[in-house]
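Here the complex is missing a single protein chain, while all its other protein chains stay put.
And now, chain A:
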Amino acid sequence: MELSGGHILVQCLKDEGVEFVFGYPGGSVLHIYDAIFHQDEVKHILVRHEQAAAHAADAYARATGKPGVVLVTSGPGATNAVTGIATAYMDSIPMVIISGQVPSPVIGSDAFQEVDTVGITRPCVKHNFLVKDVNDLAETMKKAFYVATTGRPGPVLVDVPKDMTDPNIKVPYKYPKKISMRSYNPVVTGHKGQIKRAVEMLLTAQRPMIYSGGGVILGEAHKELTELTQLLGYPITNTLMGLGGYPATDKQFVGMLGMHGTYEANMAMHESDVILAVGARFDDRVTGKLAEFCPYAKIIHIDVDPASISKTVKVDVPIVGDVKPVLEQMLELIKDSKIKPSKSALDSWWQLIQSWRDVHCLEYDRNSKVIKPQYVVEQLYQVTHGEAYVTSDVGQHQMYAAQYYHFDKPRRWINSGGLGTMGFGLPAAIGVKLAFPEANVACITGEASIQMCIQELSTALQYHAPVKIINLNNRYMGMVRQWQEFSYESRYSQSYMDTIPDFVKLAEAYGHVGMLIEKPEDVRGALEHAFALKDRTVFLDFITDRTENVYPMIEAGKGHHDMKLRVAPGTPVDRELS
């Protein structure tokens, strides 16, 4: 089969089983768009800004486990996509980005809409390619998908000069079935000896903790993790990226850890003597002050990326490998082992954890006359029976979502953790809804974040992706305001916006339903009404308490045991309404 470059690209996507391409056209990709026009197998989703194309593709990948695909033009198309590419990179999300480039003969001449896309994206992609010969196009695409989806996943960009897609130049097309690269061979199985050591250490622990992260979701190992945790009877905590890797409603789950983690999760980490870290990368939001991180613990770390191991925290038993097979290997050894976890040690450990749980660190004022953001998330959880896909933006609302929506399944919680990109939520919700048209998809956002990609309301209408936007409108960049309250004596420098649009009218202008909710007693009904409108995008503008803060909080430079709580431990909390 002889094809021109544009058709080759589209054919590669078909052969790769790609369902959606999120993109935006422009001069250098017109040949490719013409090839797209000639078929309908690969569906193109026209976003309203290239950043959103990347976020939607990224979220599609997070929800499905399949790589997201993006198509943008050269110059501004590529630079607009950079924020979205960096977002995916920081959270290790598999994605392939095809960017147009000026024709190869004029590269380097400051041609119209020329930027050095390979150079600009180099630090925020797993790898990138510049195609120099149309005969290499198919193989390069295969490599891109292979690199993006294996090992530690990540975005891979393929920069395609316009002459590579010239409709007059046709070359034989064959999509490689398999590819191997001498310079890239990700490790899969773990070192047997290390795994044995790890299991012994785990089984003889007195105060064990399991700390799991995004790697469990990425590596599809939630079943193995759950089995191992329940077999051992140990407490488990998840990072923000790891939520859903272990059922949040299970009694062994002590909540998220880190800066806005629960009191019990952080205290348990602090007092633990053996920590099993699974697909988590000891991020600074998790560790707090490194010198005070887990002072009594020996640490076992399973990670597919050797560079994640002992990067910030020195570990005692490193295991390089894919979580799933490594956990399987561990499970086998645990089942066969003569050593069993000490029941008495475990009992007193759980007692201690119970005393931390009794602090009820997530309690908040349920008698409030203004809407509490936590209450909205709790109600959303109930109305959707905990089964919704929840995307979020970045800020306080993101933390409330993580704390009060209990994820029992992986891939349901879709947020930007590593880069913390405001503007992620809405395009992400669209990407997820396209993947799962029957599912409930909610975007928990704030009045500042939502305005960073608000134009995507238009995309949601065009492609019939009815999502529910839960705007926790506190009339502040709440997260920034909170830091300013705590660390800058409440000098609220530029964390307030003077003119906030009428979101109801805005939603209506885009062809959607808008709702304004101002009283706590209206929250439940509004949510029920919105979700009953199955085929409409609904913008729910909840006017929430302006002064609410996210607790617990470990302030910068503090250790896990040094948490700021809403109510000091020991103070009785009014729990009548709960």
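Quick notes
What we mean here is this: contacts are C-beta pairs under 8 Å (C-beta built on N, C-alpha and C of every residue); 3 or more make two chains touch, one makes a residue touch a chain; residues count from 1.
The rule we apply is simple: contacts and distances are computed from a predicted model.
A chain of this complex does not appear here, and its UniProt-recorded name among "Xanthine dehydrogenase family protein molybdopterin-binding subunit", "Mycofactocin maturase MftC", "Acetolactate synthase small subunit" or "Glycolate oxidase subunit GlcD" is "Acetolactate synthase small subunit".
The chain not shown here is touched by just one of A:D15, A:E139, A:E200 or A:D305, and that residue is A:D305. When the omitted chain is restored, the residue from A:L30, A:L46 or A:V118 that touches it is A:V118. The chain not shown here touches chain A at positions 118-119, 122-123, 126-128, 130, 147, 181-184, 305-307, 310-311, 314.
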